[in-house]
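Only a single protein chain was left out; the remaining protein chains are all shown in position.
By letter and in written order, the chains are A and B; residue numbering begins at 1 in each of them.
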Amino acid sequence: MRLVKRSPWLMGLGVLLAGLVTAPGARGDVTSDESGTLIIFPKVVSDGVRDTLIQLSNRTNSFVQVHCFYINASGTCSSTGEQSCEIDTDCPANEVCIRQCNATNFELALTAQQPVQWRVSTGRLTTIPSAPCRPGQPCQCTLDTSGQLVCPGMLIGYNNASFVPPVGSQFVGELKCYQTNAGDPYPGNALKGTATIEHLGSAQISEYNALTVAANADPQNNLITDKELRLNWTGLGGGELNYCPESLVFTANAEGVTDAFTGATISTELTLVPCSELIEEDLPAPVRVRFVGYNELEQQVSIEAFRFDCFLNRRLADLPVSGGGIFVSGNGDLWKIRISPLPVNVCYSGSNRGASCTQDSDCGDNVLTGPADTRLGCLPASGVLGVAEEFYTVPGMPSFLDGTAAFNLRHEGSRSGFGDIVTLP
Amino acid sequence: MRALYRSWLLGIGMLCVFAGAAGSQAQQTRAGTDRPGSILMFPKVVRTAQRDTIVQITNTGNSINWVHCFYLSAPDGSGYCGAVDFELVLTRQQPTQWRVSQGRRVDPTDSFGSDGAGFDPGLIPPVPPGFQGALVCVEVDANGAPLGQNRLKGEVTIMDDSTGDVSKYNAFAVAARSSSVDNPLDLNDSEYETCPGSLTLNFSPRGSLDPVIEDLGNANLDSFIATNLTLLSCNLDLAAGVRSKGTVSYIVYDEFESPFSGSFPHQCWTTIDLGNTGGTTGQFRSTLLPGGTIATIFAQAKLTLPTGLVGVAESFHIDQVGVTGSAASNLHTGGAKSARIRLP
Partner (left out) sequence: MKKMWQAAARMGVGAGMALVAMAGIANARSTTNRPASIVVWPKIVVDTSARWLVWPTDTRLMLSSTNASGIKQAHCFYINATGHCSNDGAGCRDATDCVGGECVPSWNETDFDVVLTQEQPLAWYASDGLARGQFPLEGPFRCNGVFAGLQCFSDAQCPPGVGCNIGQSNLGSAIPPVPEDPFIGALVCIQYTGGSDTKPDQTTTRDKLYGDATIVQSAAPLRFVDPARYNAIGLEATGKEVSDGRLVLDGDEGKYQSCPGVLILSHLFDGAVDPIIPAVQYGTELTLLPCSNDFRSQTPGRAVAQFLVFNEFEQRFSTSRTVDCLFDSQLSRIDTRNPARSIFNAGVAGSLAGQTRIRGVGGKAPLGSGLLGVARASLGPLIIPSSAAYDLHQQGNGGRDLMILP
């Protein structure tokens, strides 16, 4: 009998190739078409005019635990507290826009390959047992006396407890979820999702894919089970989760341009959220970005050093200031816009929070420290992620009949160095 | 005697040395308004319900010139300046102009005699309604890198759309001192000229009567003069939009040589109302020198700057029925301060 020789070379190769097959794509990308450990829905709307349907799926054959938080980014002016706003220029002179950026936490459990859905305004209840739909009968959710949805499906949790809490009808913000194991972050890369924003009057829908951030599953360098998620992985070697992109790019019609086929006026709403989040500290992450636009005539205009905290949701007609958009018809019919975080350091906490800095001492007093002792002082301004939504308005028709279409932005490059940080409660 | 003579000569020699030193200091060049340069700074650009601004830029050279321009504004009162930028191309000796409320498109079909007639320099976005800020233009090469050819000159006309009244001033032009310039732009007399260290303006204190209007028969003696001062920092981080701030000290002399002094904070862009008028109430942020402080109708203010600043003053002369005439003037400069402008 011939002895089968085992080759140590091949064994070593085999071990690592096995890791390759199961490891996520070694690239360092935030994507909208693959699964990940951290999943971000940048635009969640429940404002009494529109509502959002979230679909979240487990794409693996294993049971998955998920921790989520809604971030409500509704803002009010500092003195005229009743006036809602998004950035400072929405407020009267000498006032600033204060965004609460409050987080509401909840937890989910998904079985193998399980998809779930819920309506954000009402949330959804766990019901055990739950009757499935039957042919010939309407397959629908019903509203419980608590105002939450009861839907057919197997949801892990306590009977009649909230599977997902409701956010009500005064919510504009984002949803972020990450995979856990016994409460700690876990690099399972199992989550994928979509969001459908629907108008309550016209049923016009827009749908986009959630953004996913893959985690480093290498046991040597994997997601450290502390309460800080570090987005500092290139896809190879050490690091926890993929870096955010170096820039975002998208093509949009100029504001106010008339569409040749429909005669409608087209407007684009851009939603940006920071890659960094200070959930534990309940502080918004400071963002500094640059917009550079090229029209079809290759002409360029740009907005330098645009600032916002926590969440931005603006029509192009209002960038950089309300009513003072530069990516408008009259300056071109089509714009390709690149959004790049500025390579500057800003204070994440302290008495000078939001100010530019070169060292922690520039941030004043009360500089905070994260749950894993990362000093939250002078750090690189946060990366950004986002989606966009088009609105087609037919002249003379009310805005609730606008046609809408959401789309994901393109990513270029990857950030480097410190990357981004999400502190968890 | 001989020792005394020697000491006397020594004194003259020392004086000559000091005078020479002063002379060499006087040779230190700083930004001016009367010759072309590589950086143009227009401290006051406005677009309100009533007023608009026309910007004129001219290429004084015999070859094509690229220009990178930045509108700066500080709309929220925090002193933080954001920028919207665009690019121009000027052919040899080409003057160009645009109205900031409309901007300018590239449209080769503009008819002769229309606003857009002539070679369009590039796409210029309009500023939003209510805009108050500045414009900075930098000479660059075709790739956007700074270039020190010293061929740009500029003027601004601020116009009242309802009355047709106009004010006009020259842009500050900062000349390149070296053929080798790069980003950031160092205004240190080595790469580019320095910015002024002091600014001087003559003005009529708030509430002064206009002697000309009075002479023409303003029987109710209600004529009024007010002055607005606008300052733009020479330290501009156009990439990061970092706030620039400090404190400006001033000393004012009236016609009796009586001094009044004080200070006020400045930011990236600052506008100070040296008085209130019916046409400008609410437009400006602070008031200096309330009426009655200065006993004469004419005064001189010297501003000592902690950092390089350029500025322009605009005076408003109002008669008894509220008709307003305005006039802008460049400020006299003195001293020198180094500064830095960082392009994106």
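Just so we're on the same page, a residue touches a chain if its C-beta (ideal position, glycine included) is under 8 Å from a C-beta of that chain, and two chains touch if they have at least 3 such contacts.
In this text, all values refer to a predicted model and were calculated from it rather than measured experimentally.
**Q** Just name the one of A:88, A:240, A:390 or A:420 that touches the chain not displayed here.
**A** That would be A:390, which touches the missing chain.
**Q** Among A:41, A:243 or A:407, which residue is in touch with the absent chain?
**A** Once the missing chain is taken into account, the touching residue is A:407.
**Q** Could you tell me which of A:76, A:181, A:202 or A:329 touches the chain that is not displayed?
**A** Only one listed residue reaches the unshown chain, and that is A:202.
**Q** From the list A:75, A:153, A:377 or A:419, pick the residue that touches the absent chain.
**A** Answering carefully, the residue with contact to the hidden chain is A:153.
**Q** If you put the missing chain back, which residues of chain A would it touch?
**A** Residues 7-13, 15-17, 20, 25-27, 29-35, 51, 53, 55, 57, 59, 111-119, 122, 130, 132-141, 149, 151-155, 192-194, 196, 198, 200, 202-209, 235-236, 249, 251, 253, 259-264, 294-298, 300, 334-336, 390, 392, 394, 396-397, 401-408, 410-412 of chain A touch the chain absent from view.
Simple rule for what comes next: only the chains that are shown with their structure count from here on.
**Q** Please report how many Å separate the Cα centroid of chain A from that of chain B, as a whole number.
**A** 44
**Q** Where on chain B does chain A make contact in their complex?
**A** Chain B residues touching chain A: 70, 75-78, 80-87, 103, 105-106, 122-123, 125-129, 131, 237-243, 344.
**Q** Within the complex, which stretch of chain A touches chain B?
**A** 88-89, 91, 93-96, 288, 290, 295, 297, 299-307, 320-326, 330-332, 342, 344, 355-356
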